[in-house]
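As you look at this complex, bear in mind that one protein chain is not there, while each of the others sits in place.
Our next item is subunit A:
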Amino acid sequence: MTDDAAPDGDDTTTLTLEAFADTIVPGEKRGPDDVAIAGAAPGPGAVQAGALELLGMFAPGISEALDGYAQGVNEHALGYARERGLDLDAALPPFVALSYADRAALVRTLTTPGHPEKDFWVLLALFCNMAYDTAAHMHTTDALAAGHPGLTAMGFMPPDADGLWRFGAFSYGRELASIHPDTTSTGSPS
């Protein structure tokens, strides 16, 4: 991009990846100037849950590809906009300049069977999702103690004081169906 107002490389990558993560698990904007988060859903989403932190970890194996991811989805966004005659804000990375509906439509295209880069984009989506619903970049006990947005929204119940989970109440404790008439003495199908 040549526009003087465009963000520099690091910002472009961050904004673009935030916008991608926000497409997978959308959240509310962090402030009035937030352009990465589209504001498509109430409450914090994948970005607030730590998607960028997770993507930047060494363990997932894609940290060195993040600039490439951002560049790639921005190129796809330009093509998407061109095909539809959309006028994008040149001050923003092209993917960030798309509306949520257009971001989602593009992500759907990139992750649909038959797209030559499908595996590449599914991988990014997988880790964005995991930042929200697994908090895979944090110890789970720490994530719960910190009120991690995803685990908290899902109602993930906390552990005992030693950090291990135990559920003393776990059963309705009564027969709830007839067993199959041909069940063998070992409890298996006949």
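Some notes on this structure:
In this section, a contact is a pair of C-beta atoms (placed from the backbone, for glycine too) under 8 Å apart; a residue touches a chain by one contact, two chains touch by 3 or more; residues count from 1.
In this text, contacts and distances are computed from a predicted model.
Its record in UniProt calls the unshown chain "Cholesterol oxidase", which is the match among "Alpha/beta hydrolase", "Sugar ABC transporter ATP-binding protein", "Cholesterol oxidase" or "Lipoprotein". Considering the whole complex, the residue from A:A19, A:I37, A:A51 or A:V107 that touches the absent chain is A:V107. The set of subunit A residues touching the chain not shown comprises 23-26, 40-41, 43, 45, 54, 57-62, 104, 107, 111-113, 119, 122-123, 125-126, 129-130, 132-141, 143, 150-151, 153-157, 159, 163-167, 169-181, 183-190.
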